[in-house]
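Worksheet: one structure, shown below.
All protein chains of the complex are present and in place, except for one that has been dropped.
All chains are identified by letter, namely A, B and C, in their written order; residue positions are counted from 1 within each chain.
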C-alpha cells in the first residue's frame, strides 16, 4: 500500500468518525441539563446514557483490546448495555437513577475517548488499521442507531410531562390530500435476500440466500392518519376479532384507544411530537403504532403486513435517497406529494414499516464471534422486523437489507404501516 | 347419495365420536375426585375444566347453531376458553377456583351433550350432515388436543405436590445405550409445505405452498438425557453466551438448572413423571425443556434447531406409525433401539420437537371464518412451532404437516430436542 | 389428688376434646369433596387444610413432645401454618395446589391423632396431665378459631363462583325495623384491662393492667345495613375526605363500592351468604366491611370507632350469652329486636366489631416461650383489634377480654361496626 493511500483511507475514516460523533452532540444541543438524566420507562434510556454508552462502545471494543487503560473504573460497568461477555451491567431500568457522572463529565469522557481513538488510529500500521477498521465502522453505525434512539427516547420522556416540552420547532406537513393508495404487483419467485456485499452491514443481514416468494402486492404509500382514524371510528380498538390475542391483551390492559401520542383535546385530535403538541396532520402517515395495531389495521383493511423478504425485493426498485431522514431536520414524516405514478413511495425514511416477519436468523447465519456476537443474534426471539428507516434515521445508515427489530407491543419508535396482500386477491 | 352410504358415513362418525369421547374419560379414570379441580399455574387447566370445555366446544359450535338449548345457563361462560366471538369467559388463571360444578355434574354434562350430538347427527339430512361434518371432526381433533393437555397438566399439578402422586405405574425405557447420533442430509430446493389435501387438518397448516430450502442435515434421533447432562456439566446453565437474551432472563429469574422435572436426590438425578419419581433414563430423549433450553443446547453442540419446513420435508420420508403415542399407554418416550441405519428415527411420537420457526401464517393463510377463526390464527405472535407429536398424543391425531405451538419459555409440555445444521457445515 | 378427681378432670377434658373435634367435622358435612381443596385467595385456606392443620397442632405440640412418632413424614411441613420454630412450611398462598392427601386421608389423619391423643391422655400421671393440660386446651381453642375460619373461608370460596353454591339453608332476619340507636355513656377513669384470671385466655390478653379512659359513649347496637346504605347513597365511597389514606387507596385500586358480598341485581341490593344469594336484610347489622370502611362510615356519621379498652370496659356490663353464635346454627347476625332499654346490645356474637386500636402488646406482655410464642405475638404489627365474636364463633370461645385481629383491609371476616364518641360531644 502506498503512503498516499493510507492517508486517504485514514483521513476518510477520521472524518467520518468526527462527523458522526459531532452529529450526536448536535442532537442533544436543544436539551437543558435536566433533560439528560430522565428515564420514564424501562425501554427508554436517558440522553446522558446514550452519550456515554456510544463512547463506551469505542472504548471497550476499539481501545481496550489495544491496551489503552480505562478512562474511569466504573464506566465499564455503568455504560455496558447488555454485553454479558464484557461483564456485569447496571440494570437497564435504573439508568435514570444516576445523577452522576454529570453531563459535563460525560462530555469530558466523550472527548477523551475521541482523542484517544484519533491518536490510536493515526498511529496504526496498515495491517493493524485493516484489522481494526471493521470495529470502528461498526461503532459508527452503532452510534447512528443511538442517534435515532436519542430522539425517540427524548420524545417519549417529553410526552409524559404535562408541561409538554418542545424539542425543536418543526414544520407541519403538506395540507393537500394524498392520492388514493394503489397496489403495486410483484411477481415473486426465487429471490436473493440479504446483504449483497456492498458497503457496511450488520451481521443479521447475512448471509445472502434465496427465498421463494409467491406473487404479492404492496400499497404504493404508507397508511395515513386519516385512514387510521377510519379504523378507530369503525371500532377498531373495540373489536377483538381484528386483533392477535396478545395484542388484544395489550388493548385491554393498557387501554389503547389511538396511536401512542394522540390525544383528544378541545374537540380535536392532536399529536405530541418533537415539535410539541399539534393537530394531527391527516395526510401524513400514521406513526407510533405497535405491530399489534399495524396488524389489526391491516386485517380491518382486508390486507396484511408484508413479509420482510417481500418488502426487501420490492425495495430493490427504489432509491434510498428519496425519503425524509434525520438529515432533513424535519423530525416528522412527510405526506406523499404529487400524483400516483405506479411506483412505490415512502419506502425509505419517513417511518419504519412493521413486517409480518418475526426476527429470526437467516439460513446460514452465524453471529460475529466474541462479545460483538451479542450485538444482534441473541435478540432473535419475540421480536418483529421493521424495514426502511424513518425521519429520525441518518440517511447514510439505511439500506434495503437493513433489519430493525422491536417487540410487537413497542409504540414509541417512529413506526408506521404499509399494507400488502397476495397477488391473487 | 345412496341410503347405505349415509348409514356408513353416519356410523363411522358416530363410532369415532364415541371412541374419542370415551378415550378422554378413560384418561381421567386414575384420578381421585380431589385431582379434578386443581390448577397450579395459569397455563395449566384443572382436569375437570378439560372435560367440560371439550364438551362446551360441541355444544357451542355444533348444537347451538342448530337451535339446541343450552344445557346450563352459566356453562357458556364458564367453559369458554378464549373465543371472544362467543362472548366473555371465566378468567383463565382462575379455573381452579371453581369447586362447582362437581365432577359428577361435569360427567352429566358430558353425557347429556353426547346424547344430544348423537341424536342430532342421526336426524340430519345428507346435506345438513355434510355441512356439520367438518365442525364435528374439528371438535374431535380439539378433544384429542385436550387429551394430551390433560396428561400434561396432571403431570404438572402432581409435580408440585410434595407427596408426588402417581398417575399410573409406567415402565422405564431400555437400558442399552443408544447408538451415536448420525447426521442425515437433505438436498433442500423448492419444496411443497403444508396440508396436502388428505384427511383432516387445522387451518394453520394451509395453504400448501412452496418454500426454498438450502441443503441441510438433521440428526437421526433426539438428544438424550445423557447428552443433555453433558451440557449441564459443562456449565450450560451458567454461560450467557449460549442463550438467547430472553432465555437468559428466564434462567436468572427462575433459577433454571436442569429440565423441568429433574431433581437431584440422594446423590442421583431423578425425574418426576406420570409414573412417579424415578431415576433418569439416560438413554431416553431429554424432555420438558423450553425452546430457550433447546436453542442453548444446540448452540453448545455447535448445531442449531431445525426450521419447521426442514423438519416437514424430512418427515416425508418417515412413517407416522413408528413412534410412541398415547395409544401405547407408555406415557414416556422410548429410547432409540437397535443400530443406526441411515434413517431418521423418533420423528413422530416420543416428544414434540422445538423448531427455530416462530409461529406465523403461511403465505396465503386465512383463518376459518366466524368464531372458529379464533382457534389458531390469533395466536400467531410470540410462539414457536413444535413438530412431531409425543408419547401422550393420540396416534391418529398427528401428521407431518401438524403445527403445534407454545411460548418459548414453556417447559411443561412433552417437548424435546432434535438438532439440525447447514449441509456445508 | 384422689382417684375420682382424676377421673372427673380427665373425663371432662376428653369429652370437651371429642365435642370440639366432632364439631369441626359437622361443619364440613354440607360440603362435597370438590369444595375441600379450593383456595381462592391467599388469606383463605381450603377446608381440607383447616381439618389437617388443627390436627397437626395437636400432633406437633401435644403428641410429638411425648415421643409419639409422626403420622406421616410430610405432614409436619404441609400443615404447619407459620411456626418457624417448628420448621419450614408449605407456602400459604399455595394451599389450594394440593389434591393429595385426599379428604378421606385427612379424616384418617384426624382420627388417628384423636385416638393417639385420647390414649395418651388416659395414660398420663396426674403431674404429666397438669403439664400437658394447657397445651391441649390451647389446641381446642385453636380448633375453635379454625371452626370460624372454616365457615368464613367457605363463604369466600363460594362467593367467587358464578354458580353461587349454597352452604346450608338459613333463615332471614326479622322484618321489623330496629329502634333508633342510642348513645350509652361510660365514665372512663382508671380501669383494669385484660385477662381476669378466670378460665382460658390467649397470651395476648395478658397481663391485666390499668388504662386511663376519658369519658366516652358507645352506640347501643351495631350499624345496620340500612344505615350503611345511607352512607353509600351519600357518596361515601367517592369522598376521599372520609377515608384514611391507605383505605382510599384500596377503594381506588379494588373499586370498592359496597360491602364485600353485596351486589346490585335486577334493581335490588343482594348479599351473598352461607345461605346463598338473598336480598339484603336492611334491619340486620352491616357485615363484611373492612376497618377502612368502618372508619370511613364512623367519620361520615360524625363519630369514631371505639378503642378496644373502651369496648372491654363497656362489655363488662353485658352477658356473653346474649348474642347469636355458631351454636345457634343461624350463620347470620340477628337484627336487634324489641325496644331500646338503655343497655348495650349486640356486644357479643353477631359480628366482630372493629376497634380503633392497632394490635399491640399490653404493657408487661411476654409471649409464651417456645414455638407457641409464635401464636400471637409476632403478628403485632399492621393489624387492628376486633372484639366480641360473631354468629360463626363458638359461644364458649368468646369472652370480654378476647382480642381478635386482622389487617385493616380484610373484608371476608364476619366484621361489623359499632360507633363510639367522646362523652363531651
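The definition used in the following text is that a contact is a pair of C-beta atoms (placed from the backbone, for glycine too) under 8 Å apart; a residue touches a chain by one contact, two chains touch by 3 or more.
Keep in mind it's a predicted model, so treat the numbers as computed, not measured.
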item	value
Among the chains presented, those that the missing one touches	A, C
Candidates C:84, C:128, C:234 or C:265 - the one touching the absent chain	C:84
Full-complex contact with the absent chain, from A:22, A:125, A:161 or A:263	A:161
Residue of A:35, A:220 or A:295 in touch with the missing chain, whole complex considered	A:35
Touching the absent chain when the full complex is considered, from C:29, C:190 or C:339	C:190
Missing-partner contacts on subunit C, residue numbers	82, 84-85, 190, 209-214, 240-241, 243-248, 291-292, 304, 307, 356-358, 360-361, 363-364, 373-374, 378-382, 408, 422
Residue ranges of subunit A at the interface with the undisplayed chain	32-38, 40, 48, 74, 77-78, 90, 94, 96-103, 157, 160-163, 165
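Simple rule for what comes next: only the chains that are shown with their structure count from here on.
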item	value
Core chain by centroid distance, with centroids computed from Cα atoms only	B
Chain centre separation (subunit A, subunit B; CA means) in Å	38
Where subunit A touches two or more other chains, by residue	none
